[in-house]
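Shown here: the complex without one of its protein chains, the others still in place.
Order of writing sets the labels: A, B and C. Residues in every chain begin at 1.
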């Protein structure tokens, strides 16, 4: 974990209001696991006082580059979308604990399920799994075709199926519809996306190893402010809670209570 | 008076922390008198919520350009100093009542006395007076040589004498020392600068027409918030006060009480 | 979808400039047609002419500003004969803000102003120090605020709004006290007391030392107070404090306001009031609302929506 002034090396709109941002700096080499995130200062203005948590979408250790993909929605992310090449970004990270890639043996099959801007961390995860000799299958859900991204990139790593709410791309419906209908066989499932999606996955696919990446509003993002806690499912757990920022954002299904 | 999104056409540092900023837009053609000012939005951020009042230093009606000179000191002016060519600035103006140039007959002599960042409005004033056939003499006071500016520009319009507190340029001392020692004869005096300077001028040169440009912290800059009022010298004045923003910033000596 | 009828104020839309930030309209009237406004809250009137505080009277703060104008105004007589006369040419109701040093000042000024045809309602600014009560403000003791309200109501021929100060421990108690005393509406919030010290002079920036904090910085406090109070009173609330755009107006309605006032933002963007009024309809459509009134109090009302995340 460090605070790095990273240089913006590239920024582009990869889908409607969805931006791919590449930054360069020492921080990139510290990333331990896919699923970790960074806490980004959107502006040197008290207008957007708090940092924004953004998942690490990809890491290039050689070029010391880190890729993020985010939706420009509120003040902070809109400002981030205005970043220009050469600009400096103040980035805190890498933060949290990511997806356990060692949990899937080489030759095994992993299903990666993403929804909306929950998709980005799965890309680095998929690359790492593939490198370990794991077969990867991707099921990606988006609201519609306009906001979908990275289909090509994921396809290069393994079979990739899309679901869109309005049917404008892939199958009409939710990721769970896709998984059901195609009767995908797998050894482990990794997921990141909206809580309703995670809940549906937990309800239906807890029979095999399932890891979920959560989201919560954050203050410090390093475990010091208790903004992001969630309760454990086990009432006898010693602490009774987990911090999404420092214990997570990835948890094994059944470890914490999902609430929206 | 209008709100204009003016384009930055040029910005450069003309002395230590002193910037010359040129902006282009319809507002330029509305300027009535030298000594008027504009109210500039330094950033679209709540960090510098209030606008900054800056004097109009020069107007080019043909190119629709307006020149300002300001000292980058606090948050807002520092941000303004970072303006880049092509950027849009939100400018409200022209505001207030400037120096009455008709008060000096063609062939007459006007002394223009400026101190620090009180110097800028005198430049447009000098140009207008000269155009009217008035002889202009400039007495400009600065803290030191490093922060002095526009000596050359003023010299092209008429005799120009400098005073610096540390003696690093022109005469060591204050503008009043220069005026005294050179025994300048003139018909009218116009001045803009720190209150102690204006007070000294008022005390010594009220025998001839003397116009002073004041400064005050402002809210609206259009006369609606009563942030910038000063009291009249005449206790029987009907209103008893003047607003620096809309009645001034230029007043005839003896009209209002100078206070710092 | 924007017209609002409040006691004494028949408004084309719920947006008015806040008292003290708009003088008596003339200046902003040079920038746009005042007929577009829902109402105009004019600068505080006092019984006599007041010069106000020494300058500097304003200071910038993070996300806000401080002011200590000191209620400078030409006195109620001139306001009636000159300013309100001028405002008659507009089809916009006036909310006449009133201040004073003792109860009798308020009562006198209120009586005079309530007789003026284009004054739709009065707004009692009770943040002023009460000289008779040793300088404590009318706005911090419920009993004193209630007594003042009653006395003003007794002489006023138009509805009376009480403008609450946020510098209190129990804003609901204040609101209920003035409601019981007969107030027809509430305005909230006035400014928070604040200060800024200049590192160079090592003294407060404002000549008056303290001043009232306004602007975006105080919006969360204002929203909280409107939210609390609107659940405990039945009279309408004019919400204010940090409004900068149409979204902020909606936030105040959701909190429980029936109309809004815009103060500091006028200095940031002199066209902010017409801009907000122009932006509101599209925003309401996006929210599937046919009249802004429907949003009133929704944040605590029955029909709350559930949140969704990524």
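Basically, a residue touches a chain if its C-beta (ideal position, glycine included) is under 8 Å from a C-beta of that chain, and two chains touch if they have at least 3 such contacts.
This is a predicted model, so every value here is computed, not measured.
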| item | value |
| --- | --- |
| Candidate in contact with the missing chain, chosen from A:22, A:51, A:138 or A:161 | A:51 |
| Residue among A:14, A:165 or A:225 touching the omitted chain | A:225 |
| Selected residue (touches chain absent from view) among B:159, B:194 or B:209 | B:194 |
| Positions on subunit A where the hidden chain makes contact | 1-3, 41, 46-51, 76, 90, 92, 216-231, 239-241, 246, 259 |
| Interface with the undisplayed chain - residues on subunit C | 61-64, 66, 140, 167-170, 192-204, 209-210, 213, 215-221, 223-224, 227, 242, 247, 250-251, 254-255, 287, 295, 298-299, 303-308 |
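Convention: only the chains that are shown with their structure count from here on.
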| item | value |
| --- | --- |
| Between subunit C and subunit A, distance of the C-alpha-averaged centres to the nearest whole Å | 46 |
| Chain centre separation (subunit B, subunit C; CA means) in Å | 36 |
| Numbers and ranges of subunit C residues touching at least 2 other chains | 62-63 |
| Subunit B, residues touching no fewer than two other chains | 46-47 |
